[in-house]
Every structure is written in structure tokens, then in C-alpha cells.
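Notes for the one structure printed next.
Missing here is one protein chain; the remaining ones are kept as they sit in the complex.
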Amino acid sequence: MSETATDLRFSLARQEGWNRPPVVEPDGEGELLELAMGPHHPSTHGVFRMDVVLDGERVIKLKPVFGYLHRNHEKIAEKTSYLASMPYTDRLDYFCSLTNNWAYALAVEKLSGQEVPERAEYLRVILAELTRVQNHASSIGFLLQEMGASGTPLMYAFREREKVLDLFEGLTGSRMMCNYMRFGGCRVDASAAWLEQARKVVTELPVFVDEFEQFLRSNEILMARSQGMGVLRPELAINAGVTGPMLRASGVNYDIRKVDHYGIYDRFKFRVPLGDHWDIYDRYMVRMLEMRESIGILEQALKEIPGGPVMDPKAKIRGFRPKAGEAYGRIEAPKGELGFYLISDGSPNPYRYRVRPPSLINLTVLEDMCLGHNVADVVLIFGSVDIVLGEVDR
Amino acid sequence: MTEKADQLFVLLKDWLVSFLPGNWQGVAGVILGVIGIAAIYPTLFALAVLMERKGLGRMQNRIGPNRVGPFGVLQPIADAIKSLTKEDVVPVNADKTVHFLAPVVLVVVAFMGFAVLPAGRNMVLVDMDASLLFYFAMGASTEVSIFMAGWSSRNKYSLLGAMRAVAQMISYEVPLLLSSVVIVMMTGSLSLVKIVEVQHHYTWGFPHWYILTPWGLAAFVMYAIAATAETNRSPFDLPEGESELVAGYFTEYSGFKFALFFLGEYLGMLSISGLGTTLFLGGWSAPFSFLEWVPSWIWFFSKVMLSITVLIWVRGTLPRLRQDQLMNFAWKFVLPMTLLNLGVAALWRFMGEGWLRWIVCSAILIVVYVVAGRTEMRRKHFGPRSYRYAE
Partner (left out) sequence: MLGEGILKGLAETAKNFAGSFVSEDRLTTVEYPEQRIPTAEAARVFPFLVYDGTDWEKGLRCVACQICEKECPPKCIYIEKSKDKKPDYVGKMQIYPARFDIDVSVCMSCQICVEVCPFEAIKMDTEFELSTSDRFGGLLFDREQLAKSNEHYHKIHPTEASEVDARLAEEKAKVEAKAKAAAAAAAAKAAAPAASVTAPVKSESTPAAGAPKAAEAAAAKPMAQTTTAAKAADAALNAPAAPSGKPAPASTEPPKTAAPDAGSKTSGE
């Protein structure tokens, strides 16, 4: 049985020298060049700025500056009701709106002690795994786009993403801002026609993943540019609070679906891929392998989905007042651990609403990963963290 | 009839020149040739741009431009009009003269290279004894203009891009030359016209193109790699890497000057493809003896456009190599292989006619390539990996 993350943390914390980032000295000759990459930049995944100090081509210092997309999500949530915050959660990580919805619904259900019917749980799992597949496909496509493959793998990834988005539109009414989960279940039921279409899409997905993998897995240029770059040691990853595929690519076995057993993930057989070299290539491959596992979960869920209601019959849509208390609900979002911390004081609005954004927490180790590398690699390392600015800035 | 079609342009030129008195005819002939080059190659440039956009589009599961003209054939004209009507922005601190001259130098030098390419039978503008040397001299001069562009813009990004571009181009000059030197060695002459004539013989219907020999094929592959790097095309287009430094050395250019840079880059592509065709693919000679009735200039331009197609194909597929990896590759892998290739070509000549030399030479090249490739990957710990799953 492998160690859990907690054991690893405590045993390695006492080792020497893990908590100091590597110091890179300038060569001594010439001036240092200070560049600001962004916020207008084709590959910063949104409005994001990195102030880098360069010695020739090597990075001496890197300071990320964000906040360009801050939209006061947490403050707005304090002024609106619980239900009305749900569409705002769509817009946090705008690539994966359904997992955002689920995390928030989970937090509120913990707060108010509601039960979710079985069919709704299955639907939640199906939609979350579909979200994971399309998110990983796009993130790999973006990584390759930044490597300079002039958009071809990105177009292939987006071709598949379109199919998944059409599924979302058929069920929830909107391609990206789905607003589908409710406290106590899901908003509408999925028709048999939709489930058939979902099965068809899921049957076609492995073909695409195979092609995609073949296209770039054995490509020497890809390997030369991503193997050995942006190494993130597991001790640093654990102590910085990094979660998600980045953590698993650093070899730490921590997948919240297996740790928390939320939803009905216990009923599905899936494996958690781990990386051994902790570099960009490992992160890219871990996401690819996770896509395959997600497809496995989808096949199982679509086969076993039962009938029944999709909403807790006792749930109130309007006038929802959970009793006073606090709750932290977290899920394994495609980017990492997405958590919602809610404090309720019995009124229709939450007293405090806090989002734990995985992209922001994963970004804290950006400097450690980039020191000593070239400028060209900074872009790649940054792409491998896989952030979305909507989540970083909220 | 085929003879006439083949010599169409030559006859046209002779007819036009016959209107002038005797001692003006030589000069007039040359001027007409220059006009011909200045007309044909920019048209090919427009065709190449269109092919690139539509070809890349199809590879990416989308249609390329199709709004301007049927199937988008008027798109290059639309692009030209757009770049002509844009405002020409020159930074305040820029060195104005150098900033102005950089694209001009690039285009002029790129055109000079066309003067020595034999586009068909008897269709070369200048027939020098050392035309290959002249060509390489002109090709190397393009680096000057790139450096001028980066330096005069007074911009950190441009400077970085220009430095990288010049370093890259200088590193790849050597493999480029060395792979062409093999051809010179086997032909015995630096004149491009002679090189094509030597390839214009047929044995059992197959031509004597240099690419159909083991050392020629190896030299062609290395020439292709070096040519891609010389013209800053993907996978060697880090200097103009969009996702890293916006546009590299031509960040500060807009309007017509940017169009001239673009033109210069594509002309460079066309001319280096033309040289590759001349050296390895037999220039204007037909692939099989029974296809000789097609005019020679059609063969030449088709082969050039085929090379452009391959360049576009490679661009759409491969990601970019990083600067130091690029240069490592040039100096530590391609260069030794070209030197080995010289040796193999000499061995070929030494062994005399027969099937034995084919086997020996191919074996040497393949074995060395595979072994070197493996060592390279293993030294840098590259390679496909397998992944474990948590229990």
C-alpha cells in the first residue's frame, strides 16, 4: 500500500533544505534584463503578467502579477442568495463550469444536510467526467500551441470539445455557463435521447485520444522541449498546497475522488496515474492518462444510471435558509482541489463565502519551477500549470 | 512543338530583343530576364502564401480563407492592399536610416539569388562558373538585414529576436554548405548549369538525380533541415516565435515594411527550394525519359512548389525547437553527419560501378544515423516513458 499524502508530508518535512528555492546567481557580466510578459500576451491564458529578470536567456527572478480579472465574486455572494450565487460559480473556472457548480452544491448540501437522489449523483458524475475530458484535451492542446505547433493539435482538441459542449447544451441549455446543479440534485432530468447521444460521444472519444496521443507522444521535439523542464519536487508540491494533475505528476498519490469518497465515486473502478520525473512531460502525460480513466468512468456510469427523481423533493428553491454553521465542500476539479468554504448565519445570504481556487494555489510554485530556465521554457512551464484566470482572480 | 514550348521564354526574349540595334541586345536581354524574374517569383510568392493558409487550414480541420474571390484566390491581393494602406509606425528612438533599409536589403538580396538558378533549358539569367558560390554569398547576406532590423528598433524584444536569428542562421550555414559541397565534389564544378546537365541523363528510364543515391539522399535530408533553419521556418522559427516574444525582430515594423519582410522570407524559401531542386532533384529535368515532352520550366517550378508544400506540411505539424537545442542539433549532430557524408560520397566514387557500392554506402549511413540518434536521446535522457498507477 503506498503512502498517503499525509504520511509523506510529515516524514519529509524534517529533511533539510527542501523549503528554500534554488538560488540562481547571475553570471557576473552584463546587465540584467527586466521584462514584463503580459498582460497582453498570446500565451498567458488570459490577463496575467509575469515580471521576469533575465541574465541573457536565463531567468533569475520571476514575479507573477495577477488581479486583472478580479470581479468581486466573494463579495457579491455575501449580498445575494445561495441560489443566485450558482450562476456566478460557472464563471470562476469558465472552462469547467459543471465542476464548479458541483463543488458549491456540495458545500451547501453539507451546510444544510440535504440528501441527493441516486440518479442525480450519476448525472453529476457523468457531467463532471465529461468536463474533465474536455478540459484536459484543451489544456494539452494549449500546451502544444505554446510550443509552436501552430495550432494544429489545438484544433484537434477543440474539435472533440465541441461534441462535449453540444451535449452540455442539450441538457443544461448552455454550452459553457451551465448552471445545472442545485442544492439537493440537478435542475432538469436527462432524457433517454440525451443519454444515447452521450453514449455515442463517449464511444468516439477513445479514437480521438489515441490519435492525439500518437500524434505527439513519440515526437522528439516535444520530448526535447518538455522532458527535464520545470521539475517540481514532491516535497515542495505538498508543502505549497499544490493539488490536481500537477501534484500527481510529482508522484504524490492524492486524488480527492479517492480520498474523500464524495458522490458515488466508490462505485466506479478507475486508476490514478502518477509521474516519476516531475516535469512538464509528466504533467502532460498524466492529463492524457486521466482522460482515459475518465472515459472509463463515463462508460460505467452511462451503463448503470438508474431511473428516479433528480431533485430532493424536500428541497426549497426559493427562500432557502440553511441553519447557522459552516461547511467546506471540495471536489477534484480538473485543475486541482476546488473548495468552497461557507459560513451561514441563518439568513438567506451567506455570511462568508470563500473559494479555494486551485489555479491560484498551483501558481505559487511558478517561480521555483522556472528559476534557471530559459525564457522560452517559462511559457511552457506556465502552460503546464494549467490555470484559468477566472479562478485565479475570481 | 515541344521544343518550342520548352524554349518559349527564350524565343520570346529573342524576338523582343531583335527590335533593338546590335550592341544594345545583350543588355536588353538581361533586363528582360530581370523583369521576368521580378514578375514570376512574386506571383509564386502569392501562390505560396495562399497555399500555406489553405493548406494549414485543411490540416487543422478548417477551411482556409474563402471569402475573397472563388476559393480565396484573391486573398494575397487583399493582404497586399491591407499592408499598403496601414500606417507606417517608426519608433521615436529608432535609427531611422537603418530601420528603413533593413527590409530593402532583405528583398534585394533575396532577389539576387534567383539570378543564378536555371529555371529551364537555357533559361538562366547569369551563367557564372562559380554560381553556387555566388548564391551562398547572397544567402548569407540576408542575415545582415535581420540584424539591422533588430538593432535599429531599439526594443529589447526585437534585439533578443535578432540575436537569436543571427546565431541560428550562422550555425546552419555550415551544414547547408557542406551538404552542397558533396554535390560539387561529385560533379566537379561549381556551376549550377553544369550540375543540372550532369543530372539530365537516364538509365532504364530512371534519371541520374543525386537524390537517388544514398549519399545524395542523406545530403538532401540535411540540406532540407538546414534550409528550414535558414529561412526561419518551423520547427526553427524561434526568432519569430509568436507565443514567446510576439514577433521577434520585426516587432516594430508595420505596413509595407512588414510586408517586405514577409516577402523577403518567402522569397528566401522559394530560392532555397530552387537551389535544392537544382542540386538534388535534377533542376529542370523530367523524372522519367518518356516525360521529356513536358516543358522543362514546368518541371522546375513544380518541383519548387512541391518543396514549398513540404515546408508548409512540416510547419503545420511540428512544435518549435528551443534556441540552444537548435544549435546543439546543428553543431553536434548535423555537422558531423555531413562530414561523414563527404567520406561516403568519396567511397562511392572510389568503389566504381556496381551494386556493391549501393549496399556499403547505404549501410554505413543508416547504421551511423541510428546509433548516433540513440546515443543522443539517451545522453539527454529523452525517450518514451511508461507510467505507474497508484494502488
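Read from first to last, the chains carry the letters A and B; within each, the first residue is number 1.
The rule is short, and it goes like this: a contact is a pair of C-beta atoms (placed from the backbone, for glycine too) under 8 Å apart; a residue touches a chain by one contact, two chains touch by 3 or more.
Nothing here was measured: the structure is a model prediction, and the numbers come from that model.
**Q** With the full complex in mind, choose from A:48, A:88, A:122 or A:183 the residue touching the hidden chain.
**A** Final answer for the missing-chain contact: A:88.
**Q** Among A:217, A:258, A:321 or A:354, which residue is in contact with the omitted chain in the full complex?
**A** A:217
**Q** At which residues does subunit A meet the chain that is not included here?
**A** Touch with the absent chain occurs at residues 80-81, 83-88, 152, 156, 159, 162, 166, 169-174, 177, 179, 187-188, 211, 214-223, 317-318.
**Q** Determine and list the subunit B residues touching the chain excluded from the picture.
**A** Residues in contact with the chain left out: 55, 58-63, 66, 313-314, 316-318, 369-370, 372-374, 376-377.
Definition applied: only the chains that are shown with their structure count from here on.
**Q** Averaged over CA atoms, how far is the centre of subunit A from the centre of subunit B? Could you give it in whole Å?
**A** 44
**Q** Considering the complex alone, what residue numbers of subunit A touch subunit B?
**A** Counting only subunit A, the residues touching subunit B are 1-2, 33, 35, 41-43, 57, 144-152, 155-156, 159, 217-225, 227-228, 253, 255, 258, 271-277, 281-282, 285-286, 289, 374-377, 379.
**Q** Which residues of subunit B touch subunit A in their complex?
**A** Touching subunit A: residues 56, 59-62, 156, 234-235, 237-238, 241-246, 315-325, 377, 380-385, 387-391 of subunit B.
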